[in-house]
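Once you've had a glance at the structure underneath, I'll fire off some questions.
All protein chains but one are shown at their positions in the complex.
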Amino acid sequence: MSARRIVLTSGKGGVGKTTTTANLGAALAKRGHRVVLVDADIGLRNLDLVLGVEKRIVFDLVEVVEGRCQLRQALIKDKRLENLSILPAAQTRDKTAVSEAQFAGVVEQLGALCEYVLIDCPAGIEHGFRNAVAGASEAIVVTTPEVSAIRDADRVIGKLHERGLPLRLIVNRLRPEMVRSGDMLSVDDVTDILSAELLGIVPDDEEIIDTTNRGEPIVLQPESRLAVVYDKIARRLEGELVEFTSFSAPGFFARIFGKAS
Amino acid sequence: MFEFIQRFFGKPSSSATAKERLRLVLLSDHLSLAPDVVEALKHDLLEVISRYVDVDEQNCDVTFEQREKEVAMLANIPILGMRSRPIPPSPPPPPAPPSREPEPAPAIELEPAAKPVAKNGAPRPARRKRRKAQLSASTASQAT
Partner (left out) sequence: MREMIEHEAPAASAVPRQRGRAIVVTSGKGGVGKTTTTANLGAALGVGGASVVLVDADVGLRNLDIVLGLEARVRHHVLDVLEGKTALDDALVSDKRVATMKLLAAAQTREKDEVDTAAFRDLIGSLRERFDYVLIDCPAGIEKGFANAIAGADEAIIVCTPEVSAVRDADRVVGLLGDERRVKLIINRLRPGLVRKGKMLSVDDVNGILRLPLLGVIADAPDVIVSTNRGEPVALDPASPVGESYRQIAQRIAGTLTTAPEIPRERTFFEKLFGSLK
């Protein structure tokens, strides 16, 4: 069985790659798929923290590449979702510790163990990016509806095209009320400018800060609207045609009483 | 209600400003990232102009400049003399056989300063369509 190997990238840092990798992975696992998440951010790892497994790290990706442990020893199984595992990055090394070929090799090995490998790419388009992309067969570009993020996403899309990687776009941290008042670019604006196919729209939601603090994927809270959103994205990845949620802006009083996103 | 009034009388929304700024800056970025396309454009441009006037090819210069409201192509082409009669264009090449490979990248559509034309006079498709074509071509080749 050969897995789909998907790299989540953006160019710009801080747009939500790690959060998206964690939650999309969790959503796919919840739907019954075997999923491995790989943190390619050697030196600045965060996927472990976002999933709350930081205390359970014994071995990391660099040690696997250097042959100091078996791949299975480094994989951390999530305690809440039995289909989900993560391969953490090394924290005290830098990205040159692993070559593109070595990284691709690890991802290929992982591909034999599961259905989906999601690779959390570091920010930028340097060595770490090249490693992360080397292992992938497709890409998800994550962007926010902001000028700098879009400009960087455009650069990354160009790089992915050069490598012939099919890609789709997730627009993260949308604030519908700001789009309505003309203070934020709309999803259509973003897909227009980037000429990319849309995979998902994720609204800005302060709950994600709380769940990240606790190291818990928000997907595990079924009443959260983000759980629904990530589930839809997972379904689209499976190939289902799912309508995009329309996020209408909340009304006047909702804004006052703080129910707005 | 106030937003509506402001939008009617006031300045454009910041998202509209952002969209326009991005359009221009990305066009500028793409041009600087495609030196081979720019070379091909320069070559074709000189070929067309040479049909009418004799140019000093060694000292021709074609650059792109981003300005506040547009990206412009600036061509500096020293002219040595006039041709007594314009040279007719060469006949268009025969159409290529159909293939599953994605098309080679066409030139970027320049607006509003100049629109490059192919040898047969048709304007070249914009980059936007190229991306979608590439995506569907690679998706098609991925399907098993």
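All chains are identified by letter, namely A and B, in their written order; residue positions are counted from 1 within each chain.
Here, a residue touches a chain if its C-beta (ideal position, glycine included) is under 8 Å from a C-beta of that chain, and two chains touch if they have at least 3 such contacts.
The model shown is predicted, which means the values in this text are computed figures rather than measured ones.
Among A:Pro88, A:Gly128 or A:Gly200, only A:Gly128 touches the chain left out of the display. Contacts to the hidden chain, counted on chain B, fall at residues 2, 14-15, 17-18, 21, 24-25, 28-29, 32-33, 65-68. Annotation for chain A: contacts to the undisplayed chain at residues 11-15, 18, 43-44, 46, 49-50, 91, 94-95, 122-128, 146-149, 151-152, 155, 175, 178, 183-185, 206-207, 209-210, 212-213, 252, 255-256, 258.
Going forward, only the chains that are shown with their structure count from here on.
Measuring from the averaged C-alpha position of chain A to that of chain B gives a distance of 34 Å.
Within the complex, the chain B residues that touch chain A are 3, 7, 12-16, 18-19, 21-23, 25-26, 29-30, 33, 127-128, 131-132, 134-135, 138-139, 142.
By the touch criterion given at the top, residues 147, 150-151, 154-155, 157-158, 161, 164-167, 179, 181-186, 189, 192-193, 195-197 of chain A touch chain B in their complex.
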